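Of the protein chains in this complex, all but one are displayed in their positions.
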Amino acid sequence: MADGFTPLDRDGMAARAAHDIPEGWVVNLGIGIPTEVGNFIPADREVIIHSENGVIGAGPAPAPDRINPFLVNAGTQPITLRTGGSYVHHADSFAIARGGHLDLTVLGAFEVSENGDLANWARAAHEPVKQIGGAMDLAIGAKRLWVIMEHTTKEGAPRLRRTCTYPLTAKGAVKRVYTNLAVLDVTPQGFVVRDIIPGLSFESLAARTDAPLARA
Amino acid sequence: MADGFTPLDRDGMAARAAHDIPEGWVVNLGIGIPTEVGNFIPADREVIIHSENGVIGAGPAPAPDRINPFLVNAGTQPITLRTGGSYVHHADSFAIARGGHLDLTVLGAFEVSENGDLANWARAAHEPVKQIGGAMDLAIGAKRLWVIMEHTTKEGAPRLRRTCTYPLTAKGAVKRVYTNLAVLDVTPQGFVVRDIIPGLSFESLAARTDAPLARA
Amino acid sequence: MIDKFVRSTAEALDGVPDGATVLLAGFGDVGMATALLEGLIEQGAKDLVLVCNSGGRDGSAVARLLTLGRVRKLICSFVRAASDAGRLLLAGRLEVEVVPQGTLAERMRAAGAGIPAFYTPTGADTVLAEGREVREIAGRPCLLEYPLAGDVALIDAWQADRWGNLTYRETQRNFNPVMAMAAKLTVAQTRHVVDLGALAPEHVMTPGIFVNRVLHVSG
Partner (left out) sequence: MIDKFVRSTAEALDGVPDGATVLLAGFGDVGMATALLEGLIEQGAKDLVLVCNSGGRDGSAVARLLTLGRVRKLICSFVRAASDAGRLLLAGRLEVEVVPQGTLAERMRAAGAGIPAFYTPTGADTVLAEGREVREIAGRPCLLEYPLAGDVALIDAWQADRWGNLTYRETQRNFNPVMAMAAKLTVAQTRHVVDLGALAPEHVMTPGIFVNRVLHVSG
């Protein structure tokens, strides 16, 4: 069966994840697409966004003429602070992340394995130029870790795998993956497909995935 | 030779210790006579008094009609805050004490040994009712630990000893002892007498001390 | 809309189970959530583990909780012999674990910060080290200490908003910010209720993300 489908773009993936975040959660949004999730949370839904550089209650980007050079997010982009927000120093900020106080962390990734291993900081185990940042701390500490990433690489290689080929950020940490093609839960039985974009069949999704998939 | 001397009273001991504290030091004063040291530091000498319950820059007791029930010292006595003072929480307060940020800690004691062991929390090793408080933290963390105590017990037993008979608070921590009879440094060679109250001979002081004494 | 305010001590203490570990801040009476502690006495939970700086003076709310036999174990930095806590201990009716005050604060900070264990020289060369793991680090004996987490923390604040952001006055602060981070359920009493946004973001002392319920009290 030929599929007629349009993969989600970055905004689409961010919006899809944002849809699942309920009011009251404390959420860390990683650099890249995860940061954009914040743009799709309705203003009247009080979700408290934590940024690793010490922001509790990050708000949307300011108007260009209202940029405050002292107020940035984890990607050093200008942001605003929501009413009710506050600031802490770096050790306290990571106490929040590592101490289990985040209801949710959303990160980008290169690969996720069917047992929830996360690989998102390097393409080779002993790559000298390491881009770890706060990812390992965030991955071990959150109550839930979601990943947003393209379902495959530009070359078509699956990113959802039986075993990660890239060095790990943390083992068994990922609970859910939002891709441009589907939403998948990581369960003790492996990946379970929650939903697929319109026009894409389960079999076609499975063909783009290294690990076996189960239906919800 | 008969001695004609008057032992220092509590105020006298506190004043003697206060005399040796230079401007700029950060000082923790323990409960009891050590607390009274603060009363004898001239107001124009800026010594920053730390109190374990989170005060940096404790000032003297307020007038009775100016008591602030939210502002107490380590002995839960009402105090004031010096201009320039600030407050921290308990973990930060003990980070100050344990992290080596106190130039000086002054504690009371039951006994001090010639190698600087401190015993100040119980009269028997396995006494069930333990009064440790912050003493062990303060003793291990300060750049200098001074003790203020009577030279002997009420019964005349020496408190400066070859070896402590009471359970220890910390080993090798005490650097100087102010008693009602003398000031003694704890050195690698044991107690060295810095000064003796008028009218008391070195020999008479030695007779009231379990450990051997050296002259400065 | 996030709104953490509750209307009664009963609502504030609802669901605290028997056997719970209760973190109670305060240094003497300063910074102690006395109204919540009275509420806990009313609420009835027993076999509690109480973590509090001291066993309290006679006549205090802490002493009342202890003499009512509601506390199985007290974890504190000191107990006075001449106090209800001391007498209960000597009579074998109260288990007491004495922890140096800095270690007590740091163990709760570790619970809040996700530190599974740490070393400290405090107490390492004393009877507190008997039977415990000691490791020499940088030439100094150190004790291995584990986090101390609470099921419930009772917090005394000065101001609070509906997100649970808190401030404290002077030495009211003491153990409150640390305990607020270290419990599964953090309940605060506050003297003042303020609008969201009224507290300067730089001056919030306990961010609301650590607080589950807030009760307005007078005084």
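Labels A, B and C are assigned to the chains in the order they are written; within every chain, residues are numbered from 1.
Rule of thumb we're sticking to: a residue touches a chain if its C-beta (ideal position, glycine included) is under 8 Å from a C-beta of that chain, and two chains touch if they have at least 3 such contacts.
This is a predicted model, so every value here is computed, not measured.
Student: Which shown chains does the hidden chain touch?
Tutor: Even though it is not drawn, that chain still touches A, B, C.
Student: Looking at the whole complex, which of A:Tyr87, A:Phe110, A:Trp146 or A:Phe191 touches the chain that is not displayed?
Tutor: Going through A:Tyr87, A:Phe110, A:Trp146 or A:Phe191 one by one, A:Tyr87 is the residue touching the chain not shown.
Student: In the complete assembly, which of A:Asn68, A:Thr163 or A:Gln189 touches the absent chain?
Tutor: A:Asn68
Student: Write down which of B:Gly100, B:Gly199 or B:Pro212 is the residue touching the left-out chain.
Tutor: In the complete complex, the chain left out is touched by residue B:Gly100.
Student: For the chain left off this view, which of A:Asn53, A:Thr152 or A:Asn180 is in contact with it?
Tutor: Selected residue, touching the omitted chain: A:Asn53.
Student: With the missing chain put back, which residues of chain B would touch it? List them for me.
Tutor: So the residues of chain B touching the missing chain come out as 23-24, 26, 46, 48, 50, 56-57, 81, 83-88, 91, 94-101, 140-141.
Student: Touching the missing chain, which residues of chain A?
Tutor: Counting over the whole complex, chain A touches the hidden chain at residues 51-55, 68-72, 76, 81, 87-91, 93-94, 97-98, 125-126, 128-138, 140-141, 167-171.
Student: In terms of residues, what is the contact footprint of the unshown chain on chain C?
Tutor: The list for chain C reads 106, 110, 113-121, 135, 137-138, 140, 142, 167-170, 173, 201-203, 205.
Here is the rule we use: only the chains that are shown with their structure count from here on.
Student: Taking a step as a move to a touching chain, how many steps at least join chain A to chain B?
Tutor: Shortest path length, in steps: 2.
Student: Which of the two pairs, A-C or B-C, is linked by more C-beta contacts?
Tutor: Most C-beta pairs in contact, of the two: B-C.
Student: So what's the Cα centroid distance for chain A and chain B, whole Å?
Tutor: Spacing between the chain centres: roughly 55 Å.
Student: Counting only Cα atoms for the centres, state how far chain A is from chain C in Å.
Tutor: Measuring from centre to centre gives 35 Å for this pair.
Student: Could you give the separation in Å between the centres of chain B and chain C, each centre being the mean of its C-alpha atoms?
Tutor: Roughly 29 Å, centre to centre.
Student: Would you give the residues of chain C that are in contact with at least 2 other chains, written as numbers and ranges?
Tutor: 109
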